[in-house]
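Okay, here's the structure, questions in a sec.
Removed: one protein chain of the complex. Kept in place: all other protein chains.
Now for chain A:
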Amino acid sequence: MSSSLRNLSKRYGTNLDRFPFFLRKMFDRLSREAQLPALTSDVPELPIEKRFKRPDQWKVEVGDRVLITEGKYKGHVTKVLALHHPTNRIFLELAETKKLVVPKQFWQAGQSTHVIDYPKTVHPSNVKVVGTIVDTAADGTERERDIAADQLVFKGEYWDEDYGKMMPYRRVKFHENVIIPWPRPEPEEDCAFSTAKEAAEERTYVPNCLVRTDAPENIVESLRDPIMKRAYKWDKKYITRSEAKRLSSPEMPISEAKKAMFEEKRKIREAIPSEPSVETIELVGKLVAEKLNAVTDRNFAAYVNSVGPDARQKKKEARESARKVHEEKIREAEERNKIKNRTEGKYKLRKAKKKGSVVF
């Protein structure tokens, strides 16, 4: 049986999200192939996390007047009929249609043939919202004018009684004082399963005791698995690093005495010489020179000369001159190539003209 209570659960139910991407794709394809063409949509359904949830993602609502900017009806102003949540697209009053063959069990009231024209959906980016502004002409008369917003920005929000939620203000980009109000939704009637607003809003619990709540004792234990080993998130025994940061008080500022101590230590550190003094260098240089001048081995003398104080400078200069020569060589080669390409191109053009073919 497909409708199992277990199948509804996230943990034990058949959860397609658990499969790797290529398998999910394959299952999707199989299910599409198995469906009747009349029941499939031409645009694939999006995963739930990619579907639009907020009005500022949709940018339009049911009942909005919009200007179509793409397709067959480009330039027409029409109305939004419905939002198609699985594909993030909208149904318009004036829209392109596709022919569908509908099985008899899905016929609507008044339908007489199998083939019907079914409206295609449109992406909200292919429409512009139309608003009305009041314009004063040069002679002082006021008249209403329609504007289509190229781009929209959503800044600030207000409580909308009809939608029953906070709605952002829809403003025209670069003209943020122009607000295009949201259309009024159709009033929704209560169904048989609805609770009256008064009953839903009535307050019957006020926490007023530290000893007990109005629930029976051990109510939480009765909700939980008694032999579960993992700790519940409600009674965790540790706090995260960010929580610890929030809970711990800031560090005490450093006292004056400690500051003085740091200053003293810094001065001592600075007083220690980092380089040897001139006398030390002269003394050491004299001793080393005496030792090296007394060298008799020819090979060792050559080595000593190669690591002398000016040897590094010489090496550097030699490297620099070699680099210059190399760069000059490259430049010359580039010049040569330029000339070569030019002449070759000329030759080819002449050849092509002779043959009479078109050269792009």
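In this section, contacts are C-beta pairs under 8 Å (C-beta built on N, C-alpha and C of every residue); 3 or more make two chains touch, one makes a residue touch a chain; residues count from 1.
In the analysis below, contacts and distances are computed from a predicted model.
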"Multifunctional methyltransferase subunit TRM112-like protein", "Large ribosomal subunit protein uL29m", "Protein farnesyltransferase subunit beta" or "Signal recognition particle receptor subunit alpha homolog" - which is the UniProt name of the missing chain: "Large ribosomal subunit protein uL29m"
Touch with the omitted chain, as defined above, among A:192, A:272, A:307 or A:330: A:192
Residue touching the undisplayed chain, where the options are A:136, A:208, A:240 or A:274: A:208
For chain A, residues in touch with the removed chain: 1-3, 5, 8, 188-195, 200-205, 207-216, 219-220, 223, 234-235
